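The complex is shown incomplete by one protein chain, all other protein chains being positioned as in the whole.
Order as written gives the chain letters A, B, C and D; numbering starts at 1 within each chain.
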Amino acid sequence: MPEKPKIAFYWCASCGGCEESVVDLAENILDVVAAVDIVFWPVAMDFKVSDVEAMPDGSIAATMINGAIRTSEQEEMARLLRRKSKYLIAYGACAQLGGLPALANQFPREQIMKFVYEESPTVDNPARIRPQTKFAEDGRVATLPEFRNVVRTLDQVVEVDYYLPGCAPTPKLLAKAVEALLTGDLPPKGSVLAPDVALCEECPRKDSKPTEVAFKEFKRPHLTALDPTLCFLAQGVVCMGVATRGGCEAQCVRGHMPCTGCFGPTSRVRDQGAKVLSSLSANVAAEDEHGIEKTLAGIPDPVGTFYRYGLAASLLRRKVSLR
Amino acid sequence: MTGIPNTDGNGRRGAAGEEIRIGFYVCHCGMNIASLVDVAAVAKEAAKLPHVIVSREYKYMCSDPGQEFIMQDIRENRLNRIVVAACSPNLHESTFRGAVARGGINPYFFQMVNIREHGSWVHTDAAAATAKAIDQVRAAVARVAKHRPLERRRMEVNQAVLIVGGGIAGITAALNLADAGKKVYLVEREPTIGGHMAKYDKTFPTLDCAACILTPKMSAVREHPNITLWTYSEVTKVDGHVGKFKVTVRRKPRYIDEETCVGCLECISACVFKTPKFEDEFNEGLGKRKPIYIPFPQAVPPLVTIDPETCLKFKTGKCKSPCETVCDRKAVDFSQTEKTEEIEVGAVIVATGFKAFDVTRLPIYGYGLYDNVYTALEVERMVTSSGPTGGEITLRDGRVPKSIGIIHCVGSRDKKTNRWCSRVCCMYSLKLAHLLREHTGADVYQFYIDMRCPGKGYDEFYERMLDEGVQMIRGRAAEVTDWTMSPEEEGKLVVRVEDTLAAYVRRIPVDMVVLSTGMEPAVGADEIRRMFNISCSTEGFFLEKHPKLAPVETATAGVFIAGCCQGPKDIPDTVAQAGAAAAQALALIDKGYVEMEPNTSYIDPDDCSGCKSCIPLCPYHAIAFDEGSKKAVINEALCTGCGTCVASCPSGSISQNLFEDDQIFSEIEEVLSHV
Amino acid sequence: MSEAWEPRIVAFFCNWCTYTAADLAGVSRLKYAPNLRTIRVMCSGRVDPQFVLEAFARGADGVLIGGCHPGDCHYISGNYKCLRRFKMLRRLVRDMGIEEGRLRLEWIAASEGEKLKNVVNEMVAHVRALGPLRLNQKFAEWDEEMNQLEHAVGEAQKAKEPVHA
Amino acid sequence: MTKRYTYFPGCSILGTGRACEESTRAVFAELGVELDDLEDWNCCGATAYMSVDEHKALALAARNLALADTKECPELTTPCSGCYLVLNKTQRYMEEYPRVGDKVKCALKDAGLNYTGRVRVRHMLDILVHDVGLDEVRKHVKRPLKNAKIAPYYGCQTVRPYLDFDHQHYPMTIDRLAEALGATPVHFPLKTRCCGGSQMGTLPNVAQRLCYAILREARRQGANLILSVCPLCHFNLDSYQPDIRRRFGEDVSITTMYYTQLVGLAFGMDPETLGLHRNMTWDGSWLEREVLAGATA
Partner (left out) sequence: MDTTTRHIKYQADCDPTFAPAIKAIPGCEKLDSCIQCGTCSGICPLSIYMDMPPRRIMNLVRYGFKREVMNSNTVWLCSACYACTVECPRQIKVTDVMYALKQMAIKERLYPKRFPMVVLANQFYKMVRHRGRMNEIHLVTRLYLLTNWFKLLEMARLGIELIRRGRFSVKPDNIERRAELHAILDYEKRYPPTEAAPK
């Protein structure tokens, strides 16, 4: 009997939702478990890093890493798993695009540290003690990983073979990906394992979108009574579905929330945020500067809106610190 | 358009799979370039770039030997891409594309770098200018490697022209084109052509009789073998594009057979209504007509029309229909139904004219409240000898006016109604002053803000009216009332106005008030605008392509505009513009084909999500949503290649020939490769 | 790069107005700073915000977009679309820490060679005063923090001890 | 369903305009409209305040808006056309000119008040004819005033510059109301012409001339009654008829009253309740003689 392919899961800077999504495979997970040999999954099973180090290079068939890369430890693990795996898969929006953690790329490291360890309302730290990367006591040395200045996508650290998009990826897409891995029926390296057409294509509200949208104002979904059947853009609410790869079956829209873009751009686009910005602002109705600015003021935080998940993967990547 | 063939339609060598071999040429332009830019260094750097097979410099690239170089290299070195660094592409791009094509490769495998106008002529530092030239050359070389073969498109042009609106503008354009031998379809909404001009007695500034100059033209339209005249008809649908518009025309039933009716009008006299009873639209409601009527005796076509709204046969079904029996040609046909005609034309002239301002919007002038307040159009009909009063000026109460006030700018130059100056009312007010004085001998006051009489003979006409004793009061009439303060005002209408030149507020009692209404876009102009993809200015008049240099063209190729639908104007200007529109349409169709640049955009249907974001952005309405595939589709014939939609498609599903994303990205990359 | 820093500005000019204005500046032999690298597009409406960000990411110190005056666009309204995108893009770029003066949109008609010259000179002077942006070098600096790990891993392996306990 | 509005009486109501208040309250009560008094309201500022200091004038009026803002019903109504205009203008200027609005709001805030902008100023005539409706009015008519020939006098500040429920130059609201009461409105070209307003106090010759023209024209057009909307207009037209006769040597006397008084009469209310005895031109037998007698004939 041929050996079952070895599979590994690992998480970096992530919320844990992606791990959860693996469990969401529900009964199918048994099929998967039957078909593969899970050799490393710290969240669920007790493996040690040394176990992985001991494996021969390239011996793991596929590793799925979720989460963005923020610390030196994550970098190290990414490298290690890269070395040990035949296929490395960026699992979920954070690994693929930076995800929500990458919104921190708008702030300098010092500011983050200061807030988290000193200023946050729930912190009581009068001595202003900050974590040290190295601490020695009684002759024993404890280390902590380095906290990087930049949040990175997985492929900004190591080479990635495939991407499974989503915050988190849907069980359907995961099941398909696993099947492809098992059968070897794989698309070209570097592919995103989801359709290359924007979400509107599969959105249940697509037909309700008129051909003549001209934005007179942008409304914010939590402040607006919304029609549950009408395309969000037709109601003046920013929906990233136009600029976001489909494949999620428009879960958010079905749940009456506009798409926020977690599946990332299509392969034809270099910068998801720039594209959605381009489309939305070009369709503003006003012609005079003041009117245009007034309408666009309805989007108070362009970075947070257009790069909710994609800041690390964007062309500018990170806020340049101002002099 | 998406596939990359190995050869183009003319058998010239193409791209896919073939090794890319670039020839680079830098021009000295005598000393124009070489005196500042180190052309030798440019050539040397270019030679190092990927795919560059030959890199040369030459004194005058645009000269015959310069071009010959390129052609020779293409042949001898099997080049398939050419870059020339010289002057502005606006000057010589077509020259070199020609050379490239003659050399045997597709002319769009060419890129030009401007190192003269944007280089040697504007800079002073030789090293910096050379460095800049090299950067731009790198960009061009990188870009040209990504070029694809393209073809200029040629489309056949249908030889017929559609004209919408049969006022003096439409009539003039129709006759011009028909005389040039082109087939013309003239579609008019009303039962007769002639438009507003047919309602006037005299026209300024020459005071010649309107009928005398208009009716011969109307008859000429009817008789012209090249003109198909459809009155009582409207355009309902337009498809296609320049050279090939498919137009649907709805022809309302007039319940008279057009072929057999000879216009004897026996039927009208026979109608059971012995006296006319219904409001006569042509006479601005001043006269009455029967349910079976002809707008005016010289109407073209000279056909009667039955109005089903008032005809007893239609209302009650109980009429004996003497009209039907009296007609010995059996032309009355109650069974007629609406017809639709479908035609194909190469060009369209829209000449739908104007509508007079609705004075009930300004109750301050008392129209409708006081019997003796009239609109200018009503007065035009009154002074016409064939009009409802037979040319008599009698007020609604039967009196002949002894004093008349003419109020200018009614519904013009007023932000509350219409901001614009209607351009003709100063002049026609003077005309009406003259005619009213001629008919009644009354004192005439003109209440004006500014007299606008620019035109040949116009100011002279103004002067003539002053000499005739028309009283000119500079001030916008503030109100018209029947409120009196003194015995001489009793029984009169009082115009309260500041005579701004005297700086006194005056109360002027008159017997009759004439409101000089301004012009507004015609009823239904908005539908016409949508059907023909014409833009309009804020006030709703159709927008010309350029206010000075293309006053009869529109943003939609092949659609022209003439007359008051473009903006207020008088008859001389209308006729001039109609002639210009006819000439433009003729120039377009007579050539037989239109040729277009290939830099159009296209949507890959596999990529498009059908989000419709791009559709409203196209200024030419070239993008449509295909309801079958649920994707957006660009009509290449309408696309002018601005690229706006390309920059906007949020999923990157639109590409533009010659300005593909990756071509531009490679330019960006290369101009920055040294930083 | 060893030479002294010179601002590098990438310009996107529409074919009908600003590119032609630049031609006019040339024909009139007006002199302006050589720091521009021009990319010709048919219409300012073709300027994809991605192009602007890409230029910054690749090291441009400034980006200039030139189009026809409002109302004069050869394609009717492309410049309005450009203006709308620009308004949003400038806010975005500012929020990302890039000074507003590094991104400019100017309406320059075909007859305004003089204006073109002035705009270019002004912008070069302004960007010069702001100093280098050079994002491509910043990216390299940022990535330096990772490269140190490479080194540390090497050392650790020599010492046969894990980097983290 | 009873309708409820926040009610701003205005200063004249306490003095010369008392009858206006009495008839207004009586009629609206009859129609089931509740008027919820604005507590501790202050003078709107009228034309005089605006002449002295624009910001203060707006701030003064805005205090009333801020008080109304706390009310359950944001529709603020007033019987006085001057107050209607000033409150309306204040509210609109604060929106139209954010600079002014901010300043006024700061001034209010300093006094511990807050204005959110939710208040809408409504004219009582508007409420009567459009919210209550003429059908409802007709239902209450017990005494159709067949022979009353009404010159409807709207005055200036009722219609200008903010009237949005009718035409500003030749409105027809009172005309339609009069018809509903069984009366006949005459064509009245001066229906929106100014009566001189507060000039009656400062330049009586000027204001009396304006009133003279109005009274004279009403008679000339065949009216036997001028209906007015505003306490100030009514005061001017009602109280100065003897002075006008003296000054212009012409008898232009004619009965004048508030539209609410006429409505009350048609509803069968007694003149005392409607404050008719307070009108200088009121003559107890007028109704019997001119209106009711004629009607039965």
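Couple of notes before you dig in:
We adopt the following convention: a contact is a pair of C-beta atoms (placed from the backbone, for glycine too) under 8 Å apart; a residue touches a chain by one contact, two chains touch by 3 or more.
Being a predicted model, the structure only gives us computed values, none of them experimental.
For the chain that is not shown, the touched chains among those present are B, D, taking the whole complex. From the options D:P79, D:G197 or D:P271, the residue with contact to the chain not on display is D:G197.
Across the entire complex, the residue among B:R413, B:R452 or B:R529 in touch with the chain not shown is B:R413.
Screening D:L108, D:A151, D:L177 or D:I244 against the full complex identifies D:L108 as the residue touching the chain left out.
The missing chain, though absent from the display, is touched by one residue of D:C11, D:C73, D:L134 or D:M172; that residue is D:C11.
One chain of the complex is left out; on subunit D, the residues touching it are 11-12, 14-19, 40-43, 45-56, 59-60, 62-63, 85, 93, 96-97, 99-100, 102-103, 106-108, 110-113, 156-157, 160-161, 168-169, 192-194, 196-199, 201-203, 206-207, 209-210, 239-240, 242, 277-280. Although one chain is not displayed, subunit B still touches it through residues 364, 409, 413-416, 449-450, 474-479, 496-500, 503-505.
By definition in this document, only the chains that are shown with their structure count from here on.
If each chain is reduced to the centroid of its CA atoms, subunit A and subunit D end up 66 Å from each other.
Averaged Cα coordinates give subunit C a centre that lies 65 Å from the centre of subunit D. Those residues of subunit A in touch with two or more other chains are numbered 269-270, 275, 278, 282.
Within subunit D, not a single residue touches two or more of the remaining chains. Taken together, the subunit B residues at the contact with subunit C in this complex read 88-90, 114, 116-119, 121-125, 128-129, 131-132, 135-136, 139, 535, 555, 599, 617, 619-620, 640-644, 646-648, 656, 659, 661, 664-665, 667-669, 671-672, 674-675. Note for the complex: subunit A touches subunit B at residues 196-201, 206-207, 209-214, 233, 241-243, 246, 265-266, 268-270, 275-276, 278-279, 282-283. By the touch criterion stated above, subunit B contacts subunit A in their complex at residues 606-617, 625, 630, 644, 647-653, 661, 665.
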